[in-house]
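A single structure is presented below for examination.
All protein chains but one are shown at their positions in the complex.
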Amino acid sequence: MTDHIGESPRTYVMVWLTLLVLLLVTVASAYVPLGWANTPLNLVITVTQATLVMFFSMHLRSAHPLLKVIAAIGFFGIAILIVLSLLDVLTR
Amino acid sequence: MDHIPFFPERASTIASQIDGIYFMWVALSGAVALAIAVLVVYFSVKYHAGSKADRRVTADAAAQERRMHHIEIAWIVIPLVLFTGMFAWSAEVFYHGATVPPDALPVYVVGKQWMWHLEHPSGQREIGELHVPVGRPVELVMTSQDVIHSFSIPAFRVKQDVLPGRYTTLWFSATRPGEYHVFCTQYCGTSHSQMVGRVIAMEPAAYASWLSATAGTPTMAARGAVRFRQFGCSGCHGANATVRAPSLEGLFGKPVPLKDGRSMIADERFIRDSILLPNRDVPAGYEATMPSFRGQIGEEELLEIVEYVKSIGNVTQ
Amino acid sequence: MASGVAMTAPQFDDAEQQRSSSNLGIWIFLATEVLFFGVLFAAYSITRVRFPDAFAAASRATSVTLAGINTAVLLTSSLTMALGVHAARQGARRALVGWLWLTVALGAAFLVIKAFEYRLDYVEHLIPTINFDHSRPQADQVELFFYMYFCITGVHALHVLIGIGCIAVIAAMAARGAFSPSYFTPVDVTGLYWHLVDIIWLFVFPMLYLVSRS
Partner (left out) sequence: MNSAAVLHHDNYLGAGATWRSWLVTLDHKRIGILYTITITLLFLIGGTAAALIRLDLLTPNSEVVSVETYNKLFTIHGVIMVWFFLIPSIPATLGNFLVPMMIGARDLAFPRLNLASWYLFVAGALFTIYALVAGGVDTGWTFYTPFSTVFSNSNVIAAVTGVFIAGFSSILTGLNFIVTTHQMRAPGMTWFRLPLFMWSMYATSLILVLATPVLAMTLFLMAIERAFHIGVFDAALGGDPLLFQHLFWFYSHPAVYIMIVPAMGVASEIIACFCRNRIFGYKFMAYSILAIASFGFVVWGHHMFVSGQSAYAGTVFSLLTFLVSVPSAVKVFNWTATLYKSRVRFDAPMLYALGFVGLFTIGGLTGLFLASLGLDVQLHDTYFVVAHFHYIMVGGSVMAFFGGLHFWWPKITGRMYPEGWARFSALLTFVGFNLTFFPQFIVGYLGMPRRYPNYPAEFQVWNVLSSAGASILAFGYALPLMYLMWSLRYGERAPANPWRAKGLEWQTSSPPPAENFEKTPVVTEEAYAYSDAEPAHG
């Protein structure tokens, strides 16, 4: 279940640099007038960042599939909560 | 007590439709419950531990397995089909109940702990009582001054929560003259169970004479017109206004294009929100300069202004 | 335990079973954390959908600079934590202790910057019920934004604080030689928690600070 090996320090540093670059991109993109697309773009970048942290820093990449499911299930639950609540709020 | 009631009075057009679904479920679930009970009893007797019933099963395990799968799939699919049908039927009735007929007679309702305040467009105000004509759709436009209430008339099979900060509506068309219970069905505090009232459904002629007997107060729209000046609305929205604000004549029920490209229908809710949250949905061509009247205006005054805007909306139609 | 050898609890067959149980347990716990914060995000999102303009205006009143720096600080602390876990796996005790204290320092820096940010909010009269300025346009809805802002960042800061405490304890244990390459589950588990706190912030940042900056 947990036979993760971990990553090399080099990988951690690379991931960290990527995360910082993505941070700059997301901040910069927020100042570009894209209309409705700003927020989705920010969220896509955030999800990418979160995935990087989970896959590398949290060793999910080499983890048992069960852990991947559990890692996703919380986000999935919240997605259901938000989507079905919005279904009401937006169609009232 | 002269008789034991098994079934509520049926006094509106939608009541029989809802009863139809009810009886269908009573029949279906009665049949299912009975079938299960009969089977349980039958098996219990036949296969009682000491009995000599035939318990042999086929030696062919695969055939046995297949047969079981067929049974399982049958009792997944049959309920599914049945449920889908019942869903469609009950949804259809629900939509019928949720769609207010255009010719409905409006009555405005404000719920507060622990009474119902009702106001007719022609000016009559009632507390805990609602006079309505038989044979004509009546629309209740409802809001709450404090907590969530719910307006329920079991004999009409209607019920709708009444929320603070928002208008909800329900409609019915009474079919039988009489007096019927009104209950608050959303728990609202200490005297929740005393927040009751009655609907008095009357023959059209009797209703007309009730109207004229209780006439004399100014109409809601007239009172709304007074409020309209009193709160200073006319200063900007009136005929002689110098400030650039949208004219409200002929507005009601029409689509309003908004500054951000959306479009909304100018219904009761829109008018209410425009008074209390004026900067949220700004009409195209205007600036967000109107102050909010939140906290300065009571629910009943607000409804009178809505009715006034409604009345000048219909004038130019 | 000081020898750094795992004590297998009696209910487990072996150290491996114990380790994978802890790992599974912490991941389930992290899923519940996601749901905790998710409620706040749901409440925020649904209110924002109803008042997009007010929320946009409110978001522009937050300090994107401080929050941006804070994001970088937290990402860096995540790196130091990951390197700490790596050191634990290698059995490098000094490096482990060093990385852990560095993580604590970065976490503390995050909280200090956060405090400056809150002070700024106070100066600008943005704190609901305490000194909120009701003269601004759509004040009620802007206040709702700041209510959610303080709920979300406050609960997050609490998690950072708890994380700092845990890491400090782990660092002290590590200094005493409590861990070895065959047993460092507490380091691993604390690390996972810390990364999750980081991930939550990755969502907080754009959702609260980057609304309608253009």
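As written, the chains take the letters A, B and C, and residue 1 is the first residue of each chain.
As a working rule, contacts are C-beta pairs under 8 Å (C-beta built on N, C-alpha and C of every residue); 3 or more make two chains touch, one makes a residue touch a chain.
Nothing here was measured: the structure is a model prediction, and the numbers come from that model.
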Report summary line: Cross-chain touch to the chain not pictured, restricted to C:Ala95, C:Ala108 or C:Cys151, is C:Cys151
Report summary line: Which of A:Leu19, A:Met58 or A:Leu81 touches the missing chain? It is A:Leu81
**Report entry** Contacts of chain A with the absent chain, listed as residue ranges
**Finding:** 1, 66, 73-74, 77, 80-81, 84-85, 87-92
Requested in this report: Touching the hidden chain in the full complex, which residues of chain C are there? Just list them.
Outcome: 9-13, 17, 20-21, 24-25, 28-29, 31-33, 35-40, 42-44, 46-47, 50-51, 128-129, 140-141, 143-144, 147-148, 151
Report summary line: Had the left-out chain been drawn, it would touch chain B at residues 1, 4-8, 17-18, 21-22, 25, 29, 32-33, 36-37, 39-40, 43-44, 47-50, 53-55, 57, 68, 71-72, 75-76, 79-80, 83-84, 86-87, 89-98, 113, 146-148, 150, 152, 154-155, 157-161, 163-166, 168, 181, 183-194, 277, 294-295
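Going forward, only the chains that are shown with their structure count from here on.
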Report task. Using mean C-alpha positions as chain centres, tell me how far chain A is from chain C in Å, no decimals. Result -> 15
Requested in this report: Please work out the Cα centroid separation of chain A and chain B, and write it as a whole number of Å.
Outcome: 42
Query raised in the report: Which residues does chain A have that touch at least 2 chains other than itself?
Result: none
Query raised in the report: If you look only at chain B, which of its residues touch chain C in the complex?
Result: 277, 279-280, 288, 292, 294
Query raised in the report: Which residues of chain C touch chain B in the complex?
Result: 51, 53-54, 137-138, 140-141
Report summary line: In their shared complex, chain C is touched by residues of chain A numbered 1-2, 6-9, 12-13, 15-16, 19-20, 23, 26-27, 30-34, 38-39, 42-43, 45-46, 49-50, 53-54, 56-58, 66-67, 70-71, 73-75, 77-78, 81-82, 85-86, 89-90
